[in-house]
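Removed from the display is one protein chain of the complex; every other protein chain stays in position.
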Amino acid sequence: MRFNKRLLVVWVILASLTLAYLWIDHTGADSSGALRSSALITPGVIVIALVKVRIIFREFMEVRQAPVLLCRLTDAWVVLIGVVLLSCYFIGVAIR
Amino acid sequence: MTSDLAETTKRVRSVPGQPDMWAFVLFETLVFTAYFGFYLFYRARSPELFLHAQAQLDLRIGVLNTLVLVLSSWSVARCVQSARAGAYGPALRDASLTALFAVVFLCVKVSEWVRLSSEGNGFDSNDFFTYYYFLTGIHFVHLLIGFVVLGVVVYQLRSPARRDQQLVETCATYWHTVDFLWVLIFALLYVVR
Partner (left out) sequence: MSAVITPAASVAAPPSRPLYRRIAWHWRHDPKRELWLAWWMLVVFYSLFWLMFFVITRVQPPPQPAADLAAQVHYFRVRHLGIPVGFAVIFCIGGMIATNNALIAYSMRRMSVSPAFAYSYLIMYSLSAIPGLLLLCIALIVGTLRPERDPEAISWLYDFAFLSFDGTMGVFLIGSLIWMLAILLDKNRVFPKWFGYLNLCNGLTEVVVAPCWIFRRGVLAWNGQIAWWLDMVVFGVYTGAFIYLLRSMILREDFGTGPLPELKPGRPDPKAAA
């Protein structure tokens, strides 16, 4: 079925984005293998997660074929989550 | 609107499942976003403490759990499409597959909790682990409710007298929510530095 292939492709994309985290983790560690805090990695990780969430909304939850209002609403939600998370993080960093 | 219809599938644009479930999904997402916001704020204020505690987590286990849960989302999405096309046999198989993936996730999660607690990283050991157990715990509760929801799907699909497509889609929407909430939790607890 045509739709099932599409779903499988979507899963492969989501899985690749998940595995990309392993790569980020590997490059983010310093020479001794210990973790380092990074104001670059954290927002990047959050954005990748939100991309995955949007893909889940549009493909798995079938928002792509839903009324335009729902498309806009879910997109707005993804943006809202991003804004809240990044703000909390950067405000926390600023008043450390 | 009509040009959209012509361009996309022949199906009329309709809300997948009950709009009420979407209201729940969006509201619950806001609540979780608030939890995440607090976590990130306090994490940013004491990065070394959180970083040191986070090193106790095994990223590969988190990746495995994420892949498994996204697979369960894939199988439930397939289930909805099969049911829509009238193929109830394959749909039931996909629903069972979803439950199976969820059980795998559950087992991996519980074994991770057991391992961490036995190493001394319990609920009240430090701030990071408080958030860790709290977020994974409340997600776990949502997953358990997901089993009830999957039960409703199976119950609907089994008998020709029921098979309410909207209800099946509603349940699938709930399941996907459990999945994307985990995607966010995983990123924030395991990967964020």
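Per-chain numbering from 1; labels A and B assigned in written order.
As a working rule, contacts are C-beta pairs under 8 Å (C-beta built on N, C-alpha and C of every residue); 3 or more make two chains touch, one makes a residue touch a chain.
Nothing here was measured: the structure is a model prediction, and the numbers come from that model.
Taking the full assembly into account, the omitted chain touches B. The omitted chain makes contact with just one of the residues B:Q56, B:S96 or B:T130: B:T130.
Where subunit B meets the chain that is not shown, the touching residues are 18-21, 23-24, 27-28, 31, 34-35, 38, 42, 123-124, 127, 130, 134, 138, 141-142, 145.
Simple rule for what comes next: only the chains that are shown with their structure count from here on.
With centres defined as mean CA coordinates, subunit B is found 14 Å away from subunit A.
In the complex of the two chains, the subunit A residues touching subunit B come out as 1, 3-4, 7-8, 10-11, 14-15, 18-19, 21-22, 24-25, 28, 34-38, 41-42, 45-46, 48-49, 52-53, 56-57, 59-68, 70, 73-74, 77, 80-81, 84-85, 87-93, 95-96.
Chain contact summary for the complex, subunit B toward subunit A: residues 1, 4, 8-9, 11, 13-16, 22, 26, 29-30, 33-34, 36-38, 40-45, 47-48, 51, 54-55, 59-60, 63, 66-67, 70-71, 73-74, 76-78, 80-81, 85, 169, 172-173, 176, 179-180, 183-184, 186-188, 190-193.
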